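Only a single protein chain was left out; the remaining protein chains are all shown in position.
Here is subunit A:
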Amino acid sequence: MQRPSSPGSHVGSLVLIAAVVAGGAAAFAYTGGFLIPGRLTPAKLVDALAPPTGPVLGHRRNHAKGICFLGSFTATGAGSALSRAQVLAKGTYPVIGRFNLGTPDPGTPDGDVRVRGLSLDIEPADGQPWRTAMIDVPFFPVSTPQAFYDLLVASGRKDDPDAMKVFAAAHPEIGAFGAWARSAPFTASYAEERYNSLNSFVFTDAAGADHVVRWSFLPAAQPEALSADALKARGPDYLEGEIAKRVAAGPQSWLLAITVAEPGDPTADPSKAWPEGRRTVEAGTLTVDRIVAEADGPCRDINYDPTVLPGGMRTSDDPFPAARSAAYAVSYNRRTAEAGDYPRDAVPGAKP
């Protein structure tokens, strides 16, 4: 066996070994973004959602105010023309859902929140759930996740009155949202809202053909238009009490309408509605049977990650679902780690 003669002859080898180790560590740090402060990480995006007073521990980092429900989804089978997913095959499947308001603070009065949401976790027997989190706005305020981050940063700049102007100049698509927010009336109930996926997805049918789609849940209830002031006059937590009473009196339902894109439609940009007249498939009915307070409710510990999709559905060229999935995971990781700050049974007697 060859024994090396002098330690000096190893300097080259030792330098090489040190270089391999240092190079490996540097590559790892680079990949993890530790060396790139400019990278938009999911954590940064979630941090930007926090209200000025800081995040409300234990709660969702956005759409923090909400209430759980139980119900079912009855598919007509018409959706099978678009996707082979079991959840669209004729049948009835259990649903755990959540009505919510687009605010990072669960204490925000209802009248101060412009955006309302509906989150669904539909669980067919094959173990392939369909999760979707939708809002009542007909289009998203901005075209890209980066622009959404820039919007959060700009709207948080209370020190710089021009920040929003500069943002709007760079992202003219926000004008449509502004016009909607100023002019569209509020409604008197979660049950009176139409909820839209906004993001597009690709459905694959049994024959293997792809269809790019968006979907909406259309309310059976007749909307009662309210001004912001009229809504505020009904109290800060009016919507939760209202939906609990309404559902206790009788189940509420929505029709699932799936809209199929035509070539050239802006599938990658949720700030742009698709033109009227697109093929629409009425795929089934959502029925809400029971309202449960969130603190103890079955929706509390669900992440309504819009990329939790059954076989036969997948993401499209729309960049939002990926960004949402990454951000919702961070929000979920944080809020479940803080569960102690949001005690169960927090609302005594709220359990129906």
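Methods note: contacts are C-beta pairs under 8 Å (C-beta built on N, C-alpha and C of every residue); 3 or more make two chains touch, one makes a residue touch a chain; residues count from 1.
In this section, contacts and distances are computed from a predicted model.
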Choices "4-cresol dehydrogenase (Hydroxylating)", "Putative hemin import ATP-binding protein HrtA", "ABC transporter permease" or "Cytochrome b" - which one is the UniProt name of the chain not shown: "Cytochrome b"
Options A:I17, A:L57, A:V166 or A:A225, residue touching the unrepresented chain: A:I17
From the list A:L57, A:A233 or A:A339, which touches the chain that is not on show? A:A339
Could you tell me which of A:G66, A:P104 or A:P129 touches the chain that is not displayed? A:P129
If the missing chain were put back, which residues of subunit A would it touch? 1-2, 4, 10, 13-14, 16-17, 20-21, 24-25, 27-28, 31-33, 39-42, 45, 126-129, 145, 301-303, 305, 307-308, 311, 315, 319, 321-323, 325-327, 332-333, 336-337, 339
